[in-house]
Every structure is written in C-alpha cells, then in structure tokens.
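Some chains omitted; the rest stay in position.
Chain naming follows the written order as A and B, and within any one chain the residues start at number 1.
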Amino acid sequence: MSRPVGFVGLGIMGAGMAGNLLKAEHEVVVWNRTASRAEPLVEQGATSAVTPSAVAEQCDVVFVCVSDTPDVEAVLFGENGLAAGLRKGSLVVDCSTVSPSATRAWAERLAEAGISFVDAPVSGGSEGAKNGTLSIMVGGAADDVERARPYLEAMGKTITHLGEVGTGQICKLVNQILVVVNMLAVSEALVFAKAGGLDLEKTLTAVTGGAAGSWMLANRGPQVIARDWRPGFRLDLQQKDLRLVLEAADSLGVPALATSTVFHLYRTLEREGLGAEGNHALVKALERLSGFEAAQD
Amino acid sequence: MSRPVGFVGLGIMGAGMAGNLLKAEHEVVVWNRTASRAEPLVEQGATSAVTPSAVAEQCDVVFVCVSDTPDVEAVLFGENGLAAGLRKGSLVVDCSTVSPSATRAWAERLAEAGISFVDAPVSGGSEGAKNGTLSIMVGGAADDVERARPYLEAMGKTITHLGEVGTGQICKLVNQILVVVNMLAVSEALVFAKAGGLDLEKTLTAVTGGAAGSWMLANRGPQVIARDWRPGFRLDLQQKDLRLVLEAADSLGVPALATSTVFHLYRTLEREGLGAEGNHALVKALERLSGFEAAQD
C-alpha cells in the first residue's frame, strides 16, 4: 500500500496546494511552523505531524512551500528537518521561490543520502493555488519529475519540465522579470497618460485589448487608477524575488538593467513602509519622480 | 442623397481600412501618392481622384492615413491639399500616428475655415486593418466623433472617444510606451533565460499564460527564439512613434525613462540597417550587450 505524501509550509500558497492534494484523494501529512494553520487541512482529512522530520518518517514524497532560501534550508537541514527523517529513495519537491544556486547545492547534499530533489516553483497567486490552476516550473531528473507529476497535476494547470535541478527556479525568475518590467511599462504609460490629460479609464479601455496588452495592465491597471493598493502579490515579496534575479544575473554574468531599475524603486517604497501593498504600487515611485499622479479623476 | 466618403493614403493600413468602408457599402473616393495602389480598391468599387483636393470636392467626410507628421501636413495644406477642396461644415478624420501638438494646430487652422477635425489613430496591425478589428483611439468634439462613428465602426472593433482633439494621438503614444517596454521585458527575460541555460521554447510555454503574460510575449517571443525578424510592426516606424512619445514627454514635462532607453537601443539598430525588421529585433541590442543570444538551440 502506498505511503502518504507530505506537505511542509501552509501559508496562503501552501494551504491551497495541500488542499488540492486532498481533493485529489491523496493521503497528506502536513506540518507548519505555526501549528494552528494546519487545522483547516486536518478538518479536510490531513494528518498533522509535529516536525518536518516526523512528516518525513511517514512519507516518501514531501512537498515544501515556504518563504525564502533560509526557510527551505532550515526545513531541509535544520534541527528535526526533513533530511533527518527521509529514507533512501525518497523525493523532496520544493515549490518555494528561492535561489537557483542554493537549490543545486541542496540537491547535491541530499543526493549523498540517496534522496532525490525537484524544484517546482509556482505562478498564479492565491487564486491559482486554491483553484489548482497554477503554472508550475519544474527542474529535476526526468524520473523524479514523473514521480512528482501526479501530485503536481492536482495543483496546477500547466506543468513544464524545464531541465535539470535549478532550472525551475531560473524559469521562475524569468517570470518575475517579465512581471515587474511589464509593471514598469504600465506605470510609465499611466503617468504619461495623466500628464497628457487623458481620462485613464477610457485609456485602459482603448489599449488593454491590443498589442499593448499584458496581464499586469488588465489586472493592475484598473487598481492603479482606483488607488487600490491591496496586494495580489506583496511588494516586499516581489522585492525578495528580484533580489534573487539580481543575484542570479550577477552569478551568470548577464546584465539585467530594467529589472535592476525596478529593484531600486521597490526598495525605496519598501523602506518607506509600503512593503505590504501590492507590487503595482511601483507606480508611486514614478509618480513621486514626475509629480503626476495616475488617479482616475 | 448623401455624398461619398474620402480616403487619402492607401498604404498597408489605409488599403485595408478603405476596403472595409467599401464592404460596409459606403461609397468611397480614394487617393494615394503612388496611384497604382488605388487600383485594387477601384476594382472593389472605389472611385479614384487625382489629388487630395479632388477627393475633398466630392466628399464631406475624408479619412487620412499616412506615415508621419509632415505627410499629414502636406495632405491637408500642401498644393492640391484637402484644405483647398473641402467646403465649410466638412470633417477630416486623421488615422495616422502623428504629433499631438501638430494635431491641435491643424484642427485650429481648419476650424478657421469651418472644417472640423478628429484624430483617430489605430492599433492592431495590418491584420486588424484588413479584418476590421482595429482599436481606434479618438479625439475630437462629441458631435464630430458621432459623425465619424459609422465609418469607424466599419473599420474597428473598439472605438474609444478619449476627449478633445489630440487625445486620440496621446492615447496612441500611451499604447506605444506599453508595446516597447513590454518588448524590453521580453528581451531582458529571454536573454536571462538563455544565460541561465534554459530551453527557451519550454520557458515560453511555462510563463506566457500567467501574470508574466503579454501580447508581445505571446506573439513576438516565439519569433525571437526562432530568429524570425519579419515585421509585424517595422522597427523604423516604431522608432518614429517613440520620437513622438519623447517629444510629447518633453513638452509635457513628464519623464519617460524606460521608453527613452528603448528609443536609444532602437536607434542604434536602425542605424545599422535593421529598420525593416520587426520591433522585436530590440532583443538584438541586449544580445550584443550581454554576449548571450536568445535563440532556441
């Protein structure tokens, strides 16, 4: 009889994803640093474990979905971490967005213990996590990815195997470059439109459907002109991801000029206390610089 | 009995648009600098005139769709121009992408002769012009726009009245800011992806459908990695439009930093003879700078 699947990290993303594993009738053992966050999943049928290593002892495949590189490191190799409980031949699938080079280092370290590793960061926000419509970018050996696939398909709509370990993370960084530079485009365009005296609602109507269109324009443009800063994706988490982009660009020796500009603008906004606003608050940096505010009259 | 509608300028865009006026059973009088380009439309039922003023003498509403600000100026006020033939109470609708300030000056000059003016630049490329699915951004007095609307609806899918004369042109510039900065995003992202060792086709599959998505990514990303530089929109025309953006930004006193960066990159590519390639050849500037080429292996 097959053993249950583990899930470590039940934040907004992880809770939705683990929920979809349950809906797909997988047996799931969960752990979260703040234990109370496991309760809703236990009510849906999950088993709760007291430590990551306790999860590991019951499972051969364990998913991880936490905030940042040091968090994954702690979950894997810290006290009562997964590495302490996993047996030879098991598989860790990391859905966090973290450093590609750290990812490769973890995979090598786990391989020494006979444990496989797949990186599988996701895109699509909390709605995607909840609805099982995430885009999942996967790096790892083909066998390991196939082993993870049934679970991934319960959580995402587009599962793309990019290549070896780490390529999922690099692809996620590519995704983030596009997101923020598209948001830079929206910001510069709306500030220009305001300076030019345009009605911004009509402007969005006119330009969203054609060659100028983007997901950010369609979804965040209306929020900007309504001055609605509630996050789809938090500015401070976006900033963290750009830090990963710039570290990777430095490591690869490739310039990332536009992304770097956005990084600096976000960093200032974050320092001034806007970290909990959405990543579309980027427009505020251009507003301050230009003296024009992209608000619908 | 109603008089025919005029159409001056039968390039790739104008020919498709005038064709749609004919399909909508409007009587159309056409003129083009290179007369032979009128022939296919005459075969579809149009009447050909020998000069713009000859068009004007037969029509109360005349559309213009030419390349650049001086071209519109010549068609309106040059020898045998429209102004020489139009009678009081007639209407000119300019679908070219040209300077907002020149646009306002023309409208004032025509108003002195009792002629109305509407600016109505379009987006959607040659396919949109042919299929009648253009997005049309309209500036002018409400009465004049209503008068033009039946014709505009024959040529476009989205007709947005932005405000007074010139606002259509400003909105088109907003559109172009979005187009080129989104293309900058695609370029920086694909060069980074290549440097990171990713398979670029798989990368596009993974990122196109989500928050990173844009029209440029979906349509030009595949062309970039296939090294297919055939234009959807020519780089040199894109460059001309950015010159209009930067002139307007200067005039309005609003910064346009990202657009300006793209302008400089395009200008170099144009000088080196790539003006007839598509605007997605922008990636070549980043490729040269970085030493990585965003080609599918």
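Annotations
The working rule: contacts are C-beta pairs under 8 Å (C-beta built on N, C-alpha and C of every residue); 3 or more make two chains touch, one makes a residue touch a chain.
These numbers were taken from a predicted model, which means no experiment stands behind them.
The complex in this file is a homo-oligomer whose displayed part has 2 chains and whose full count of copies is 4.
The rule is simple: only the chains that are shown with their structure count from here on.
Superposing subunit A on subunit B by their CA atoms means rotating through 180 degrees, a value rounded to the nearest 5. Note: centroid distance subunit A to subunit B, computed from Cα atoms, is 38 Å.
Those residues of subunit A lying in contact with subunit B across their complex are 100, 123-125, 128, 135, 137, 158, 160-163, 167, 170-171, 173-179, 181-182, 184-186, 188-193, 195-199, 202-203, 205-207, 209-217, 219, 232-233, 245, 248-249, 252-259, 261, 286, 289-290, 292.
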